[in-house]
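Every protein chain of the complex appears in place save one, which is left out.
Showing chain A:
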Amino acid sequence: MKNFFKTSILIAAITSMSLSCDNYVDIDPEYSIDADNFFKSASDYERALTGAYDLMQTSYLDIWIGEIASDNSIAGGESVTDSEGLHQIDAMTHGGVSNELRSIFRWMYTGITRVNYIYENKDKLEFEGKERILAEAAFLRAYYYFELVKFFGDVPLIIDKRLSSSEIASQQRTPAAEVYAQIEKDLTAAAETLAWTTTVKGRITKGAALALLGKVYLYQNKFTESAEVLDRVINEGPYELFSDFSTLFRVVNEGNSETVFDIEYVGIEGGGYGCFVCLEGFAAVGFHGIRGYEGPIYRDGNSYNLPTQDLVNEFETGDPRLAASILDIEAFKNSQEDPASVKYVIGGGGHTGFYNNKYIKRADELGAGDDDLTSPVNHKVIRYADVLLMAAEAHNRKASPNDALARQYLNEVRDRVDMDPVNLSGAALTQAIYHERRVEFAGEGLHFFDLVRTGRAATEIQGFQTGKNELFPLPQDEIDLAGAGWIQNDGY
């Protein structure tokens, strides 16, 4: 009996010990931060915002595809299988299996997720300066969604939270109009909070938000709204055109008066081919470099994204922007004292004799490590010249046109490079603005999207099929992984 008593106590002791300490296995990893116990200080929000900025640096694909898909350039490279997706886009034979398109889809959503992570936790802490952080984050989300909607049309709209795996599996594509509405909302909110200027180079400003908003309206043919917003940038903003177009894209002139929205790069970190999303330098620049080059000024690169004769022909005689935008390698070679000292090779991916002279690897602008990958040159996403020409187009094409103002804006851009003013109106002015956009922004990745949104792609781009190629196909793998039965874009 006594033993039974003792035994019972022991059993009870063991059982209670084990039942009471279920939290024994509830431990946290040491010295590392968890996504769910973050946002405890203002600097946590600041750091999460920096994480959200990071994805903008994948924009080299935007430049390549925006040019290569248009009649402005060919894919180039070592062979026709070097970045095969670009060659397919060049030939308008692209389909849902494309590393490049899948990368854009993945990276833009990663940027969006990082913004949503901040918004999911926006009420955890109150502190001074939070509005500014949320406003910059809103801009970033708008930028990422605009990229997606520009490439793919209807895309799933996810805001203010991270998705669970079941939500991922049930997410449908959202109509582009709704995505645009969210973009407008985010940009409007960002513009309300942000200041025109910032002491920190690289931070998003009110001007960037309004200029992007004007561009977003323009892409939806909302010309009146576009004109109104862009006029604010022109009238209220601190911007003016930079005088010397030929050095506009150089590192030394970064942050000049024409800069409205730059994606910042530095070449100090190095990087490797294994992780393009990790790069802190601008990958487009080295890839645009002249293949096997030996000689002054430039450095050798991968001969990607080579301008066409068609683009060269677009420039008016005497337009200084031609030489500033396009390098004619043979002309350059022959202009040297000893032409034989300049050497280069022709890649198997194609050759036009021309290179992108705005974004090109130069001897005095090299990054660390593999300098094909790590250029310090910034990506100029929206220049003040773009604001002026977008405003000109909006005023010219809106329901009640203001061609006088449109002409004024257009001629301001032409005047900077000493080109004669135009004195056109109506449809002729529209064509003049289109022409001006092509030469002013040659090599900057805008032309394909300009052609599509103005309905000129089918006539300008060989192989372009109306009703199909306005949008790129959704990556086939993403359709397969989505789980909610997304339908591929028309024609693909």
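Note that in this section contacts are C-beta pairs under 8 Å (C-beta built on N, C-alpha and C of every residue); 3 or more make two chains touch, one makes a residue touch a chain; residues count from 1.
Here is the rule we go by: contacts and distances are computed from a predicted model.
In the listed set "PadR family transcriptional regulator", "Lactose ABC transporter permease", "RNA polymerase ECF family sigma subunit" or "TonB-linked outer membrane protein, SusC/RagA family", the entry agreeing with the UniProt name of the missing subunit chain is "TonB-linked outer membrane protein, SusC/RagA family".
Only one residue in the set A:277, A:331 or A:487 touches the chain that does not appear here, and it is A:277. When the missing chain is restored to the complex, the residue among A:153, A:202 or A:348 that touches it is A:202. Across the entire complex, the residue among A:225, A:269, A:314 or A:403 in touch with the chain not shown is A:269. Touching the omitted chain from chain A are residues 3, 6-7, 10-11, 14-15, 17-18, 21-22, 24-27, 29-36, 38, 44, 46-57, 102, 105-107, 109-114, 116-117, 156, 158, 162-163, 165, 168-169, 171, 200-203, 264-266, 268-269, 275, 277-278, 280, 368, 475, 477-478, 480-483.
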